[in-house]
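As you look at this complex, bear in mind that one protein chain is not there, while each of the others sits in place.
And now, chain A:
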Amino acid sequence: MYGGGYIFDEPNKKQLREEEQHDEPEKLAAFEERIAKGEKIEPGDWMPAEYRRQLIRLIEQHAHSEIIGALPEGTWITRAPGFKRKLALIAKVQDEIGHGQLLYNAAETLGKSREAMINDLLSGKSKYSNVFNYPAETWADVAVIGFLIDAAAIVNQVANAKGSYGPYCRALERICYEESFHLKQGHDAFIELATGTPAQRDMLQDALNRWWQPIMHFFGPPDKVSSHSEKLMQWKVKMASNDDMRNQFLDAYVPKVWELGLTLPDPALRKNEATGRWEYTDPDWDEFFRVINGGGPCNAERLQVRKWAEEHGRWVRKALMRPAERKTFPAA
């Protein structure tokens, strides 16, 4: 997982800063020409300040989403039923933490340290994907997350992997490769429940009903209200519109849910064969913004867990910064 389509920005910084784009017009023109030709931008290359700022914001939030995203599923590692599921889930969540590590490294190439990013996460300044502010209540939630939310993330990440910043693209290539295995394990667990006992099917249907709105929220607000800049598209920071990604996801995965005889809690959900686009009831976007701003059912809990890890691990990190201070052991 888990870069959602929506990248939170502080409201007063929503607009690109004009003065930063025009301070070095020749360099800017050369930069934009490189991107237009499909070249990758590397850490030492000249880049507009706004490009750097937007990328840090994007990659940092993606990284946070990975390590926070490990938590709802992580709570089921100790309860996973049977060896196969248990081993697969540990490996999967471990991968997510590894993705966080890769992404923090990629963001660090732009000049912000991992510590500064973690601090911004803990203070609430920097956000992560909203979808992880909902609870994973049953084992079926793990199947729904592993199948549908990983699938949604892949749609987003495959698009971003074609972006313009080299270190981010290379991290995403590896991430997408691992995510495709996650999707398989999620799908496998999902099918097991869907074809299992009546109680297992009920558990799965209940999880689907609860997760549908967060999944619809995943790609962010509709294009008609989402003010993402043309510039970000031109710079290949943002690679596809929220609605396009959502449509791609619905097209690939709704049929897979329906073919198992399961339902989705939106009577209006259908594909318009004439336009090729999916139609659906708009999810509650007020709820989306409420959750992003800290009002979701698990925002506090998620950050509390990260704070515990930060506080209880502080002495270890401090010790890593002071190698061999107490060097008393014999050389042999």
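In the analysis below, a residue touches a chain if its C-beta (ideal position, glycine included) is under 8 Å from a C-beta of that chain, and two chains touch if they have at least 3 such contacts; residues count from 1.
Going forward, contacts and distances are computed from a predicted model.
One subunit of the complex is not drawn; among "2-hydroxyglutaryl-CoA dehydratase", "Metal ABC transporter permease", "Phenylacetate-CoA oxygenase subunit PaaC" or "Copper-binding protein MbnP-like domain-containing protein", its UniProt record names it "Phenylacetate-CoA oxygenase subunit PaaC". When the omitted chain is restored, the residue from A:97, A:116 or A:269 that touches it is A:97.
Annotation: of A:79, A:162 or A:270, A:79 touches the absent chain (contact as defined above). Annotation for chain A: contacts to the undisplayed chain at residues 67, 70-71, 74, 76-83, 85-87, 90-91, 93-94, 97-98, 100-101, 104, 139, 192, 196-197, 199-200, 305, 308-309, 312-330.
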